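Of the protein chains in this complex, one is absent; all others appear in place.
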Amino acid sequence: MTAGAGVKLLTEDGRRLDGRALNELRRCRIEAGVLKNADGSAYIELGRNKIIVAVYGPREVHPRHEALPDRMLLRCRYSMLPFSVAEERKSPAPTRREVEISKVIREALEPAIFLEEFPRTSVDVYIEVIEADGSTRVASITAAAVALADAGIPMRDLVAGVSIGKIEGKLAVDLSGIEDQHGEGDMPIAMMPRLGEVTLMQADGRFTREEVAQALRMAREAILKLYEEQKRALKERYSKVLAAELGEEQ
Amino acid sequence: MTAGAGVKLLTEDGRRLDGRALNELRRCRIEAGVLKNADGSAYIELGRNKIIVAVYGPREVHPRHEALPDRMLLRCRYSMLPFSVAEERKSPAPTRREVEISKVIREALEPAIFLEEFPRTSVDVYIEVIEADGSTRVASITAAAVALADAGIPMRDLVAGVSIGKIEGKLAVDLSGIEDQHGEGDMPIAMMPRLGEVTLMQADGRFTREEVAQALRMAREAILKLYEEQKRALKERYSKVLAAELGEEQ
Amino acid sequence: MTAGAGVKLLTEDGRRLDGRALNELRRCRIEAGVLKNADGSAYIELGRNKIIVAVYGPREVHPRHEALPDRMLLRCRYSMLPFSVAEERKSPAPTRREVEISKVIREALEPAIFLEEFPRTSVDVYIEVIEADGSTRVASITAAAVALADAGIPMRDLVAGVSIGKIEGKLAVDLSGIEDQHGEGDMPIAMMPRLGEVTLMQADGRFTREEVAQALRMAREAILKLYEEQKRALKERYSKVLAAELGEEQ
Amino acid sequence: MSERVYTVVPAPRREAIRSMAKRGERVDGRKPEEFREVKLEVGVAGNADGSARVTLGHTKVIVGVKASLGQPFPDAPNAGVQIVHAELIPLASPIFEPGPPDENDVELARIIDRGLRSAPALKLEDLAVVPGKQVWRVFIDIYPIDHDGNFIDASGLAAMGALLSAKIPKVTAAPDGTIVKAEEKVPLPIADIPVFVTIAKIGDVLVVDPCYEEELVMDARITFALTRDNHVCAIQKGGRGSFTPEEIERALEMALNVAPRLRSALENLRQAGAPQSA
Amino acid sequence: MSERVYTVVPAPRREAIRSMAKRGERVDGRKPEEFREVKLEVGVAGNADGSARVTLGHTKVIVGVKASLGQPFPDAPNAGVQIVHAELIPLASPIFEPGPPDENDVELARIIDRGLRSAPALKLEDLAVVPGKQVWRVFIDIYPIDHDGNFIDASGLAAMGALLSAKIPKVTAAPDGTIVKAEEKVPLPIADIPVFVTIAKIGDVLVVDPCYEEELVMDARITFALTRDNHVCAIQKGGRGSFTPEEIERALEMALNVAPRLRSALENLRQAGAPQSA
Partner (left out) sequence: MSERVYTVVPAPRREAIRSMAKRGERVDGRKPEEFREVKLEVGVAGNADGSARVTLGHTKVIVGVKASLGQPFPDAPNAGVQIVHAELIPLASPIFEPGPPDENDVELARIIDRGLRSAPALKLEDLAVVPGKQVWRVFIDIYPIDHDGNFIDASGLAAMGALLSAKIPKVTAAPDGTIVKAEEKVPLPIADIPVFVTIAKIGDVLVVDPCYEEELVMDARITFALTRDNHVCAIQKGGRGSFTPEEIERALEMALNVAPRLRSALENLRQAGAPQSA
């Protein structure tokens, strides 16, 4: 992210390039249970972002010496497919960016999981970005929480995330790729929606203390909307599963 | 392999650049038991190809978790020494080509081995190409089968291989390096000679259905000749071992 | 090291560029016990060289299968920080040079350690060069021996090392970076000072048989001086530890 | 260099599948020569120049194509570059582990590469912009995302779908060698549409398009890549067993029989696209 | 991708630390909002262009800066290059293992990089010598050598110390593009002096600058990088726990309170150096 010399991100009536208001999320659609092999899975489209998440576990830890005596081992791998980026093909080897994001996503999900309930097991969360258009890490978290629930992992709450950006001096919800590239700052935030606790928070760019407080409020509001879509997706999934179990066609 | 614009591979009387007829193998010489440390070994010269193979095992599997409860673990590593190629020095790191060839060679040898007789053990086949001149993967198989027999691994048959190529529209046995480079197709085939069963088959280039059938017949014929050389090499080896055991000079 | 066309390393009165006589060491200062986490540690300044060494162990071997039934496993890692070199930044990945030096340093320390006293354990020696100015491998050994003693590893003697170089046809003690670069030869030697036995010896450049013998004598003499500094450093460390244990301020 | 540890099928289940095969039956009710239903969607990854998702039973594969200008290979200075990469990511199956490509990833990529190259699918010579200097480098990235067997055939279909749906900028090289990229996008130059058909051998029986359970109990498999005019443009035998020459000829016949149906979805794509150079 | 195996704190000790926290006490006698004594030395690695060692309690970090001329990044042709690398070497702690960088090394480097970049610390545009062709590439290498917690803040201080003390050759580009390096050395162009402040959450209590034992028992941590004019120029939450929004605001207040003291040592360095461009 570099300061956006010359690229106008807001129209004269205060709308963003894609017509959104500053506090407006892009269209978000989540589907749970999209894969057969995974124990849980979810697919999210947030604007043009397309991300698929699979969850395996709880299962025996492999390699064994990584098992934890008092709790579940959660592992996350966030990766971008080579053709998911707007720029030239990305090498398939994990970048430093992907390594860091995998870590912060794991730490964003852990607060919501009853890790102590399955000691000596692992749960693996695999995230593949098929198409990227800004805010992929938070969209990944939103989908991963649904995939964990789909896998039946006991959780104290879901987790959903949104990025708060700064464009032309104003805070804006859910940065798109071009806003991330030319904006003045990016602050990805994830929360447990019901509990209202922050499980991921990062930032680059420059923000005043007041802007940080405001960003937290804007994030909360957006996250509650994402939470509705998460619940809808899980409800739909459960009704399909139930229908299938009752012998109907799914 | 790219279509050979302008390089003539057949003379007017239908002979190949090295004077061979279309169904003629290059000179092939195999020697068994060429290494002291290995449990079995063989050296093959096929035309200018020079390949050495060592077999270690059956032995304890290392790392242990790779051991198979119901059969022997066969592992193969095919590699080309950096100076074995006609082109510039090859990097010593395994190429994707070497990784694939290691796999298909293993799968070409497995049908001939009584894998169930030594569960929880491994047999390792190491193949080093010292000089390459076309058809190295099939020559490696021919030598590896001899090395396995030299190691005393129980086998239901040997395995021998030959490449069938397409040069100037005609099928030809045992492609040389230049024929492989400028020909129109390459179809490496390995068989168990006595049983007549195909254990490796690959192809690139373009072949009609009839050509595939013809290639299989030509391969069978050539493989029976290679089988004679394999048996000769093993007989020579046994007589040397026997002589040594009877107290004579080897 | 390449032959030094044109760079004068000796003044007309036989002094070296930094004013030293041929058999003169650079200023050497060693401090023991400089790190809190390590079981033993030492810091050495030899001329501009700055090297820090940490010792961990004896401890359980990890990974376990590397444990030795009859003796301690000594492991060494010599590495240069990316900014320690006079040239452009060094990549942090271990170079072949660092891999070799790690091995010869380990083999220079092993003769002094009672390896049999702690079977099935490991001792790890980590060496980081902060600033390099010639003779880093022998300076590392001198510091590592102090760190091992600081860790309480039972030793039959310390080990100290010095490089003997050839500059303008004459043997010189303790090569600096510029002397190493432009001189005609470098012969690093490490000894157990009391026992007078050689535990490391390498050379490049060209030396006559007589020069090799002379180099060994010059090394012995220099190493005895380094030994005094090693003992001083350890004595200082012990008195500090003792003072701390007696309830005084350290 | 070692075999991937496949989930083991319990012996009774194994025997059941093999006896079914003998009776001409399969675990999912198919006939031996029957390919599963194929679903082909294109444009599934909007940042790729071309992309496709193929669903084959529960098997799902995504392929994305990205083209960029770069140097040719030294041994083919006047041709574009085709690079195929495949990664059996752990998302797709519990039997896949994270890490650098292993022999299974490499084999899959190389089979597809050979089939496309020998057909040929892409007219590589039409992808040279400034011969010897600047050519299109076409990356074909294969990512299976759910595993119910026969990745090769699904990957081949998805790769061709992605290539046929791809659009790259129209470029022109000025006399001084500078390259101008137009806004206008053109399809990739396609010469042929190969399809891949895999036949598994279970006992003495040959079956087309094995599902995952069949792969676990099969003796061996053989794949044929087939051009529009019924040429074989790649073969790959896999697995620990062997084939008689007669079985190979029979397998090829089975493959030739199903190929046209597999190709028809791709042909439709092509007709839907912009005018092609071939 | 897996968690580093941290040494486990025995349960009683763990409970003791957490109860102390509740009473506003800490294992080393500090108050919750108290930063440990900081010692900053520069010029500790003479072959580096700039270097600093920071001692923070028993935590020690060395940072070296090396600058060399090279190509700019394609997406910022008119700017110098800043590359931050960190390595948690096994010398510093028994919990670090040799080998390629893992997620903890990468996270540390990337936090520092973001804070320096967003402030910005370096005026990267002033480091372009021949725009688009030759720019200064500034490598900032972070090596913790003793570990008693809070590597982020110590690394940030050492990185700024190394940058502020660095001197690079004065270069001029001739009209024909050749670059002349003068004997004269000049400081790096510094625009701002960000400092990093980390707050740990232990139960319901927030403490500044956690030591190692506190890191082992904490629920979560949050780091703020702060510019001279009290802007937040980077944030990073870490750990398995969560924060309420109110806790985050409180933590930021604590960070803003200690930042000036941390920055003062760096400001002194700056005044001691040659005239600066900002």
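Order of writing sets the chain letters: A, B, C, D and E. Residues in each chain are counted from 1.
In this text, a contact is a pair of C-beta atoms (placed from the backbone, for glycine too) under 8 Å apart; a residue touches a chain by one contact, two chains touch by 3 or more.
No experiment lies behind these values; they were computed from the predicted model shown.
Looking at the complete complex, one finds that the omitted chain is in touch with B, C. Looking at C:84, C:102 or C:230, the residue that reaches the missing chain in the full complex is C:102.
Only one residue from C:33, C:92 or C:111 touches the chain missing from this view: C:111. Only one residue from C:15, C:29, C:59 or C:206 touches the chain missing from this view: C:206.
Within the entire complex, the positions of chain C that touch the omitted partner chain are 2, 66, 73-77, 96-97, 99-100, 102-104, 106-107, 110-111, 115, 185, 187, 192, 195-209, 211-213, 216-217, 220.
Residue-level contact of chain B with the missing chain is found at 35-38, 48, 50, 52-54, 56, 59, 77, 79, 81-86, 88-89, 92-93, 124, 126, 128, 130-133.
Here is the rule we use: only the chains that are shown with their structure count from here on.
Hopping across touching chains, the smallest step count from chain A to chain B is 2.
Ranked by distance of CA centroids from chain D, the top chain is C.
Among the other chains, the CA centroid farthest from that of chain E is the one of B. Centres computed as Cα averages put chain C at a distance of 31 Å from chain E.
Per-chain CA centroids place chain B at a distance of 27 Å from chain D. The distance from the centre of chain A to the centre of chain C, with each centre set as the mean of the Cα atoms, comes to 51 Å. Counting only residues that touch two or more partner chains, chain D has 98.
Taken pair by pair, the chains that touch are A-D, A-E, B-D, C-E.
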